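Omission of a single protein chain aside, the complex is shown with its protein chains in their original locations.
Each chain gets a letter, A, B and C, in the order it is written, and its residues are counted from 1.
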Amino acid sequence: MISFESDYTTGAHPKILQRFVETNMEVLSGYGNDAYCQSAREKIRNACQCPEAEVFFLTGGTQTNAVVISSVLQKYEGVVAAQTGHVSVHEAGAIENTGHKVLEIPQSEGKIDAAFLEQYIEAFYQDENYEHMVFPGMVYISYPTEYGTLYTKTELTKIYEVCKKYHIPLFIDGARLGYGLMSKNGDMTLADIARLCDVFYIGGTKVGALCGEAVVFTKNNTPKHFMTLVKRQGAMLAKGRLIGVQFDTLFTDNLYFDISRHAIEMAERLKEIIKEKGCRIYLESPTNQQFIVLENGKMEALKKKVRFGFWEKFDEGHTIVRFATSWSTSEEELDYLREIL
Amino acid sequence: MISFESDYTTGAHPKILQRFVETNMEVLSGYGNDAYCQSAREKIRNACQCPEAEVFFLTGGTQTNAVVISSVLQKYEGVVAAQTGHVSVHEAGAIENTGHKVLEIPQSEGKIDAAFLEQYIEAFYQDENYEHMVFPGMVYISYPTEYGTLYTKTELTKIYEVCKKYHIPLFIDGARLGYGLMSKNGDMTLADIARLCDVFYIGGTKVGALCGEAVVFTKNNTPKHFMTLVKRQGAMLAKGRLIGVQFDTLFTDNLYFDISRHAIEMAERLKEIIKEKGCRIYLESPTNQQFIVLENGKMEALKKKVRFGFWEKFDEGHTIVRFATSWSTSEEELDYLREIL
Amino acid sequence: MISFESDYTTGAHPKILQRFVETNMEVLSGYGNDAYCQSAREKIRNACQCPEAEVFFLTGGTQTNAVVISSVLQKYEGVVAAQTGHVSVHEAGAIENTGHKVLEIPQSEGKIDAAFLEQYIEAFYQDENYEHMVFPGMVYISYPTEYGTLYTKTELTKIYEVCKKYHIPLFIDGARLGYGLMSKNGDMTLADIARLCDVFYIGGTKVGALCGEAVVFTKNNTPKHFMTLVKRQGAMLAKGRLIGVQFDTLFTDNLYFDISRHAIEMAERLKEIIKEKGCRIYLESPTNQQFIVLENGKMEALKKKVRFGFWEKFDEGHTIVRFATSWSTSEEELDYLREIL
Partner (left out) sequence: MISFESDYTTGAHPKILQRFVETNMEVLSGYGNDAYCQSAREKIRNACQCPEAEVFFLTGGTQTNAVVISSVLQKYEGVVAAQTGHVSVHEAGAIENTGHKVLEIPQSEGKIDAAFLEQYIEAFYQDENYEHMVFPGMVYISYPTEYGTLYTKTELTKIYEVCKKYHIPLFIDGARLGYGLMSKNGDMTLADIARLCDVFYIGGTKVGALCGEAVVFTKNNTPKHFMTLVKRQGAMLAKGRLIGVQFDTLFTDNLYFDISRHAIEMAERLKEIIKEKGCRIYLESPTNQQFIVLENGKMEALKKKVRFGFWEKFDEGHTIVRFATSWSTSEEELDYLREIL
């Protein structure tokens, strides 16, 4: 059985495992102070063209969102996010668990709109009772979004301008960042991302690592005593090398980008196959997640031969499913899929 | 330079890395539902002689303490712990971050006393204002303790009897559990631990894994929707295999116990060397952490050749330092230490 | 200058102050255990025709919502509420401060719909990833709503049936409960309210008291150690008599209902005056809050002679304003308003 269920069903890129083996006996400091964490930080700063960037390693996406958001927000603030944002829906209330509200705003294909955002913030401050309300203290977007879509550089620039106008930091959830950067339809580099926000993270778990996300504060704006805040949330690893080695490897010889490009190429071929087979694309996603409308009978038949994700009911006879590619997706798998679709 | 700084300065036991490599391309479900997590759970249940045990995998010790304690406690309850307990002192307020008080009680060499505990709980319920106070809702102990010491089976049995009498669950922090079980002075098996508490965890990070702790609820008492509580705290891994493979390996062919026994043997030889060299043992620890009183001049000289941990000032001229052994401690390192001490 | 700004701009009904004076020198127990709290509880139980009701006194509305909701919810649960609900918008994140998400759903004139609610809960449990989401653990509605509107008995019955079907407690915020019960358009008694939910509160602050809300658990369902949870949130008064005496007075000789009826009669006359003067009613409210669309020039002129609340912009030339009546609204004030409108 082949699988397009998600981008986290196979292990790590082999080069990562190889580096684990090679470095295993080295005596290293704990808690992220080791040489591999340092080296990975330096490589990420370079890749971001942001020498002043401060880089921290955390383990998973929900954890990273909760740690970053709660560390940046003042107690009277909440985080503005799309109603479909990962922090709004799929993190079991991890943000609220830190005492902060997710201020949900409308979206289109997973994206929020700069003009609406400005209007929302303006309305807040014009409300005579704004002191009785949760202050917008951060804006959260994901790139790519939960629907695999991408903000253009123009769109992101406008959102960031609104944020700067109101002194509200912008945070980009990059759980699948590589796929956005390598998309044929994307028009941004890692340096653009670093420049156009206050903090973002480079997702490892879903882009070839076993685990790990690299948080990047780009404006000399790391919250005070951030490591203590990380520890307080139970997010600090004793063997910090676990993530340091992985990111050091991912940012050596462009591995992170190569992995991402491969998945995008596989996704493009997947899209061709889907269209060739007359299946309906639910949403034109330019990244590694493809949302397809399948007739229910066909879906049931397919389920016996390939694993994929269920998104939601489309209508009585059809279902929206998700196919995702990853570092390990092979041409053979796509050939087989073409056969059985 | 050799290192006795801690038990987490080298990577994972080689068998673990080997299994990562062997299983890397297998397509596995996420979030801890994969075959390796299932297999590891089964092996742990067997090792605990507790078929009804429910096993969950988390990433690190502080995270595990915060998740378990906050999941078990009612909102009006706190957790009773030694003043020197890891949750009391060295977790940056991770328990309080979940809204719960650590009710600190006196200790001796890191251990709490059953009679005092009973007296403490009795006094609480006899206080006419107990409704204005934090209810004792869980008892936390560590085995081995933060000082490397061990409760005897008799001592643990008495503590657990007090807990059962007052219907207060007992939680054992086993960050270094293996070293306690393999200590020459320990008189408990893993099955004893499982029997004499309500929930405990088997530490991986400090016993040969790259990361990971296995939480074991032994009395059909897993908190409802525990996985959602784990997710809410940002503690769920997408690639659950990361920990599943590690614990599956650790509990195959007694690896966990062999690793622990090796570290204990190295610690026993270390202790001999220390005594032979006329250094003072601060505390008679039967596990892999040894606390030694060094004359400050000697300490400074030693620091150039070997890494170790600083504990606290002993007096003006002396310092208490910690030497720890691990799976990777070698006889050569000990020979070299004997030379330079 | 007269005022229709809100229902909390004058002090308490004079009978309440009189009772403060009369009972002032009596030696009473603290923390809500005094004879007046007991008597008030008994009178409320009778008024609710619910002998098993358990009654607690808190100080204000936001506090009551936060204490009740956080005491009832499990840690993995959130509270479902209208997007316009007081807990959603105007409590500065007090619910999230307790670690729980407000699960906002669509509304119409402040009311949620039973059919939508059922669909929402169904969709939650049908989502294959529901364990990664916040469980619907309580439903919150307000009666009257934030727009002064009322659920009919049929509507409330349907909502409660959905709640019971899914074992989700229903909580009614009755900050202005009296005005709903005495509305000409309302079709429910206090006994109906008590029967058709699991917990509700009878608002005092906005219905003639200086402060105070009476929480009523109607189904033998008070959360365990509720008083400790109240204390933990800083909501317990040493001189519990402060609220006991007020509610004892409000529920003697129907004062609570008389106050409410008076405000409703004044609101009905206010509505007539508004219509008579050709002003546009924004929303047909059957309770003590009236929402009116005023031409901006007229609004500015009026502001010099009468105080009222600003709700939101209607269009470029008009604003929605709120006029509220209360126990102290007099016919003279209405006569004067007719003159100047």
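List of remarks:
By our rule, a contact is a pair of C-beta atoms (placed from the backbone, for glycine too) under 8 Å apart; a residue touches a chain by one contact, two chains touch by 3 or more.
Owing to the predicted nature of the structure, the values given are computational and were not obtained by experimental measurement.
Only one residue from C:L242, C:A267, C:I292 or C:I320 touches the chain missing from this view: C:L242. Within the full complex, the residue among C:K75, C:K111, C:K158 or C:R232 touching the omitted chain is C:R232. Across the entire complex, the residue among A:R232, A:K271 or A:R322 in touch with the chain not shown is A:R232. Where chain C meets the chain that is not shown, the touching residues are 1-3, 5-6, 8-12, 14, 17, 20-21, 23-30, 59-67, 91-94, 97, 205-206, 210-211, 228-229, 231-239, 241-242, 307, 328.
Take chain A: the residues that touch the chain left off the picture are 70-71, 74-76, 99, 131-133, 135, 224-225, 227-229, 231-232, 236. Think of the hidden chain as still there; on chain B it touches residues 76, 78, 89-93, 96-97, 99-102, 104, 128-129, 131-134, 310.
We adopt the following convention: only the chains that are shown with their structure count from here on.
Taken chain by chain, the contacts link every pair, so each chain touches all the others. With centres computed from CA atoms alone, A is the chain lying nearest the middle of all the protein shown.
In summary, the pair chain A and chain C forms a contact in which both copies contribute largely the same residue numbers, shared numbers making up over half of all those used.
The distance from the centre of chain A to the centre of chain B, with each centre set as the mean of the Cα atoms, comes to 33 Å. For this pair, chain B with chain C, the centres built from the Cα atoms lie 50 Å apart. Shared interface positions of chain B, i.e. residues touching 2 or more other chains, are given as 228-229, 231-232, 236.
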